[in-house]
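Sharing a structure with you now.
Removed: one protein chain of the complex. Kept in place: all other protein chains.
Labels A and B are assigned to the chains in the order they are written; within every chain, residues are numbered from 1.
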Amino acid sequence: MWEYAPAPESRDIANLKPNYRMFVDGKFVEGSGEPLKTINPATEEVLAEVSTASASDVDTAVKAARRAYDRVWSKMPGSERAKYIYRIARQIQERARELAVLESLDNGKPIKESRDVDVPTAAAHFFYHAGWADKLGYAGYGPDPKPLGVAGQVIPWNFPLLMAAWKIAPALACGNTVVLKPAETTPLTALVLAEIIQQCDLPPGVVNIIPGAGDVGAAITEHGDVNKVAFTGSTEVGKIIQGKLAGTGKKLTLELGGKAANVVFDDAPLDQAVEGIVNGIFFNQGHVCCAGSRLLVQESIADELLAKLQTRINTLRVGDPLDKNTDVGAINSREQLVKIKELTESGEAEGAQRWTSSCPLPDKGFFFAPTVFSNVSQAMRIAREEIFGPVLSVLTFRTPEEAVAKANNTPYGLSAGVWTEKGSRILWMAQRMRAGVVWSNTFNRFDPAAPFGGYQESGFGREGGRTGLEAYLDV
Amino acid sequence: MAAPTTLPSALADAVRDESSLRRFLHGLPGVDQVGVEQRAAGLGTRSIKKASKLHAIDLAISMVDLTTLEGADTHGKVRSLAAKAKRPDPERPDVPKVAAVCVYPDMVRTAADELQGTGINIASVATAFPSGRSTMDIKLADTRFAVEQGATEVDMVIDRGAFLSGRYGEVFEEIVKVKQACGDAHLKVILETGELVTYDNVRRASWLALLAGGDFIKTSTGKVQPAATLPVTHVMLQAVRDWKNQTGELRGVKPAGGIRTTKDAIKYLVAVHEVAGPEWLDPHLFRFGASTLLNDLLMQRRTQLDGHYSGPDYVTVD
């Protein structure tokens, strides 16, 4: 047997510090909230202590953002704003390795993903949006569209740096200032981004980054002097925010949960479909709102596909996120692990057939072996609820109409996949699937030039592309 | 059409006649170019270190078909190649010997004499290599000559013209006949994937060669660019894996041409390991057709063991 020796990326590269502070008005300051300890989910050891915001800190940050908006940022020509944003893109590229290691430490995702996806795509988002800053008149919202003011942004723990980039880059390009709260369990890379922003010499207050839990998020979104709220996270919290904002006139965009169908027809390129299914559900441990968590496979190839899929999943290497050969890293938190376990137990209890990868799991840390449920019906919880973990539910269909009906049979509508070699069928399916992103013969592709966002309870508004600018303009 | 071995009924049906063969080959699942290239690139980022790297280097050395296929080849050149094959690193007797020496038919006798009793195979290209453009009689005579001269393995080329114009039956028959002419010698079927162009064609040609009885499917002659590539090898590894699932038989894969560095070779071994499976990590089932690769493997082996970088002057140039 050929065993791969461990190939860990050195954690020294992360330049981990014992303490991190929040970033307000251009300075790193202590927050008056209860400091939080962020842990490495792969080892359960404490990585650092991070200061958090109190309600009054939120107010200070919003005031700083307002000042920066009124006095500097809204008055600055777009061409000048652009250069600041380009600087950020470049610095992210320069510190890419450090950011990648830090992200994997704090989040638990495999280093090959933070290195090859999260960090480069974060840089790309700044690079892309920088170019818009002085071209907004060409975006289709009139000759001189205006910014909204102060944007309050709350992001999740699954792509900590990337989500910060998705939020901050378009906000700044459109001329808004920002108060952003990173997730409680993954605040570190956002605070290194704050360091980059400081080194890029952005005017104080243009970007403020304040860690904390849900109460800090609520304080930001409900603050009276915030003009725009952008939230990425669970549908449950999204509904609360939309409800709280009712009647305030604040502009809101929500990027919420999903339960995407990945539809495989009998004429699909099978080996690539297997890769797409694996990438669709095991990328980032399945902590992806657009994960292809429901595999819909045409009955005539179900057995063959399932066999190929299991063989492939058995080759997935689960373990140390810093090991360059790790395919599936650690579940982000104990809380999330408990939720995944609870939902998978419900799958068994409701009669689905469970198959678990034979891969060994580390002794400590939060890990969950890749799992596939077959004989799943639409009525089961595992087919309806977002598991947000490495768990795939397999359903079958007989006709294209049935595939569409099952794919759309959910209150969500974030993404969908379709696999077939027949071009006309791809377009037919893409037209009918009620999802904001349809990946055909591929899955989980992201690009700042391509709008991303959901239908129905997966949220509203888009991020990326020309369409994404609307969220940060007064139009 | 005569099937060379007893095939499971589904596959026996596939080779019943020309039209059933066409239907079978065109009924294989398509290959998405972007998907397979991405998968190959992704697996290519595996980081193989320390003991696993040393193991991979020795394994790779034992899989090399040490090749010389030049118009300027001489008996002297072949003799020194054979010496290299037996003792790749004269100062390090623990270095494994290579799998085979691969030469033109007229050099086979020389190689066979040199390698007698070493267990190293003598591979000969045949069938109007590299273009394959000649009559069937000449191709078969070429094959018989190589075997008579002492070749234990024959690397034939398929008629790409016939394949690309859809005359699959013709290609099939040719492989079957060459296989018969080989007798006990192992047959490697060179698809010349650089001329087949698409991955769909590579998959079809792979299955065609397996159905016709090829013991190995081989990417390239080395005379056409591109020669071996990782994604092409992925598609061929999928074919032998699927072949095993359907027939229980193990067939081999040989990428040839363009694999020059240890780093490249390890990427191929990772693909073998994770696409086909660990049982293909065996010189009976996977070969590298290469000439310069061996020296890089030897240099890297020294680096691993000596703890410092080696240089080209410390390995022999044969």
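Everything below uses one rule, namely that contacts are C-beta pairs under 8 Å (C-beta built on N, C-alpha and C of every residue); 3 or more make two chains touch, one makes a residue touch a chain.
Here is the rule we use: contacts and distances are computed from a predicted model.
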Which name from "ABC transporter permease", "(Fe-S)-binding protein", "Aldehyde dehydrogenase" or "PTS system IIB component, Gat family" does UniProt give the chain that's left off?
"Aldehyde dehydrogenase"
I'd like the shown chains that the missing chain touches, ordered by label.
A, B
Specify the residue from the set A:Leu254, A:Val318 or A:Leu337 that touches the hidden chain.
A:Leu254
Out of A:Gly365, A:Pro390 or A:Pro451, which is the one that touches the chain we can't see?
A:Pro451
Interface with the unshown chain - residue positions in chain B:
32-35, 37, 197-198
Go through chain A and note every residue touching the omitted chain.
124, 140, 142, 235, 238-240, 242-243, 245-247, 249, 254, 256, 411, 426, 430-431, 435-442, 445, 447, 449-453, 455-460, 462, 465-467, 470, 475
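Please note the rule applied: only the chains that are shown with their structure count from here on.
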Under the definition above, what is the set of chain B residues touching chain A in their complex?
29-32, 34-36, 38-39, 45-53, 55-56, 59, 238, 269, 273-274, 278, 281
Across the complex, what residues on chain A touch chain B?
1-7, 112, 116, 267-272, 275-276, 315, 324-325, 421, 441-442
